[in-house]
Structures are given as C-alpha cells and as structure tokens.
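Of the protein chains in this complex, all but one are displayed in their positions.
Our next item is chain A:
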Amino acid sequence: MKFCTVKQYFDDENNNNVTNGIATTVIPLPNKHLKIKANNKEMEQYEQELLRNVMPQELTKLILAANYLNFKEALDFFCRTVANAIQNKSVDYVRKFFGLESDFEPGEEEKLCKEFAWSFEGVDED
C-alpha cells in the first residue's frame, strides 16, 4: 500500500522539489524501522546522525515527504528529531534553526516572557 503512493508521488508534477536524496532516505526507512524498532539505542544513534548530516531544510522535505506518503512512523520519527533539536534551547538558537526572525511589536515579546515566565525557567542561555 505504501508503494502506490510512492509512485504517485513521483508522477505528481507538483512535487518536483522531491530530490532523489529524499527518496533514498525515506523509502528504505520501513525496512530500517522494522529492523531496529526494538532497539531504541540504534534509533537514537540514527537520529543523531540525521541531525548532524542533514540541514533543517532537508528535514522539512523529509517531513513533507513522509506526510504525503502517509508513512506515520517516519513522520513521527522526523518530527521527534526536530523536537529533540529544539528542546530547551534558547529562543535565539531556535529562531536560527527554523530560519525565523522576530516580527513582534516592541514590548510584545517582553509581555509574553512575563506571562509565561514559568516556562522559560531552565532554558539554555545559549
């Protein structure tokens, strides 16, 4: 059932931003996943590798590909990888990781900081 969507994906012209790189990463995943499903340590290592070798932009593509292919386990894996990357990191770090800039009105940011002060405890002063 997964292979039908894969074929459709390649045929679909709108998805021309799928490179071969993505295909080679996402498609072998079912096998890899089944093999190391029980072994959490290996999954962790794979996740570390992924974070080191792959830019956030690539992760975006992987997430979209997994979502389109309806491949839940891969989607969860990539989403979790992104979540682990930004967990408890400073706001500046996360903005850089996401390629974002603050577009708040002056003072709005401070207001939020005060309102949710309890959530900012323990965040890295990166």
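In the analysis below, a contact is a pair of C-beta atoms (placed from the backbone, for glycine too) under 8 Å apart; a residue touches a chain by one contact, two chains touch by 3 or more; residues count from 1.
We adopt the following convention: contacts and distances are computed from a predicted model.
Of "F-box domain-containing protein", "UPK3B protein", "Tubulin epsilon chain" or "Non-structural maintenance of chromosomes element 1 homolog", only "F-box domain-containing protein" is the UniProt protein name of the chain excluded from the display. In the full complex, the hidden chain is touched by chain A at residues 14-17, 56-61, 63-64, 67-68, 75-76, 79-80, 82-84, 86-88, 91, 94-95, 97-104, 109, 112-114, 116-123.
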